[in-house]
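Shown here is a partial selection of chains from the complex, left in place.
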Amino acid sequence: MVSARGARALLSDLVSSTSPVDPTHLVLTLSCPDRPGIVAAVAGLLAEHGGNITESQQFGDPLSGLFFMRVQVTTDVPVTQLRADLTRLAARFEMAWQLDVAGRPVRTLVMVSTTAHCLNDLAFRQRSEALPIDLVAVVSNHDLLRPMADFYGIPFHHVPVTAATKAAAEEQLLALVEELDVELVVLARYMQILSDDLCRRLQGRVINIHHSFLPSFKGARPYAQAHQRGVKLIGATAHYVTGDLDEGPIIEQDVERVDHTHAVQDLVALGQDVERRALARAVRWHAEHRVLLDGNRTIVFR
Amino acid sequence: MVSARGARALLSDLVSSTSPVDPTHLVLTLSCPDRPGIVAAVAGLLAEHGGNITESQQFGDPLSGLFFMRVQVTTDVPVTQLRADLTRLAARFEMAWQLDVAGRPVRTLVMVSTTAHCLNDLAFRQRSEALPIDLVAVVSNHDLLRPMADFYGIPFHHVPVTAATKAAAEEQLLALVEELDVELVVLARYMQILSDDLCRRLQGRVINIHHSFLPSFKGARPYAQAHQRGVKLIGATAHYVTGDLDEGPIIEQDVERVDHTHAVQDLVALGQDVERRALARAVRWHAEHRVLLDGNRTIVFR
């Protein structure tokens, strides 16, 4: 017999690459209509607060006319003062902005059905590779993966879904999201389609891993479709979920080489590696505030 | 002033990795309904002719019920005798088969429009990387790439195409194919659609490079479509041409990572590398008799 608590305790000893979060190390992300002087204004404001910029990226999209920026900065000035000054600056430049402590674990809820590889991968990376998420719940329409959630010490919620109970199940999910202060929902091979309404309410906070190289092979059984078409690479796509199925903004994609000897079930097995890789990167970049939305496209400041 | 002939002579000095073709080194490819004893029968026949098998691959497709095999063999027995015996064996097993000298350059006609990278790549690899093709003609609906064909010493045929002249232009192409004993036609970014009739007549002998990761972004301007969709990888697909546009059997695919900073014209430039890589591999495998057709899928014995 093994206690989940013991397992958790021991596993957390394994974490070697994480450093404790430093509350004076901040990450600022912003977007606004592009015009001269934005960088100077932002960098100037940070300098006035004694800020030392440790990382900074920006992008002006000539198509949308929008400017995007991500800055990591260390400062000893209280964050409240900085927020107040940023609010003033934002008004001047019509900025949407967000300020967070760099590396603060994002409160994350993972939804699964019966396939374990993505959940196992995220939970393992959270511990051993300093993936900055806090796994506050696993929600599943099946009970199968409860032992894995238990092993990693994540509360498991079995929320069955049928046509009749779907609306209630989504209410239950939303209640959990609220109660647990969930910031990010990850569909880690969750085989139910979320309602339009739910997609809208959680917009920009739900990441799905689709087991194809979108936009190829939308819909059901993408590996069977890929096999049928005889492609030489299979892929996976991590994207934000929108009401428009399989059409949400793409965050990351990856591929794996296949050949004629691979049957559909081989593609499924090979695909597990691609899926978890692409998903883990997308979750990391989101949690590190590296992903900004530019219409239906993403800016990823890697 | 440089003479094309001088350039050709000097460039051919560069070829270091080619060995002269050895007429006793043969490559046999075959397919037939799967059943026990095929390998034993083929290997036995080759052994009776003093054959030494240097490379051999096979695949039984459980879906189509077909068996595919490729054997490289050295033998001192005259090929005519071997052909006669193979004919008998083939009748017994209902085999389709082909016997050729390994590494014999395949007589190849390249079709281009105004983009040079695929032509330059094929011509260069033919010389410096022992790509086993003989470039017997470049056919183009524009005159722009004539100097490049001249440089590599390949006869250039300018065959303009308009709606009115399309049928005549295709007749001219077929005449060239016949006259020059062309075995392989490569559409190296040729921006005209071949007629159904032409596709049928040259079936299995025309390779196209499509500038997208098929089946994504079929049709026109795939890089613009890819940019619009915000994909994180762009790709290219080398496939046999069939009457069903962009649906022919895929031989090879490759991808390249892109991000939000790439405008459409950047994707076009990056794509050149992927296109020429995928095309060069497909042409090499075809010319080395490594590609066999299994319905609309390809077996590639790499």
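Should a chain be cited, it is by its letter among A and B, assigned in written order, with residues numbered from 1 in that chain.
FYI, a residue touches a chain if its C-beta (ideal position, glycine included) is under 8 Å from a C-beta of that chain, and two chains touch if they have at least 3 such contacts.
It should be emphasised that the depicted structure is a prediction, and the values quoted were computed from it without experimental measurement.
*Asks:* 2 identical chains shown; how many in the complete assembly?
*Replies:* 4
We adopt the following convention: only the chains that are shown with their structure count from here on.
*Asks:* Between chain A and chain B, what's the gap in Å when you average each chain's C-alpha atoms?
*Replies:* 42
*Asks:* In their complex, what parts of chain A are in touch with chain B?
*Replies:* Residues 59, 61-62, 213-217, 229-233, 235, 249-255, 259-261, 263, 294, 296-300, 302 of chain A touch chain B in their complex.
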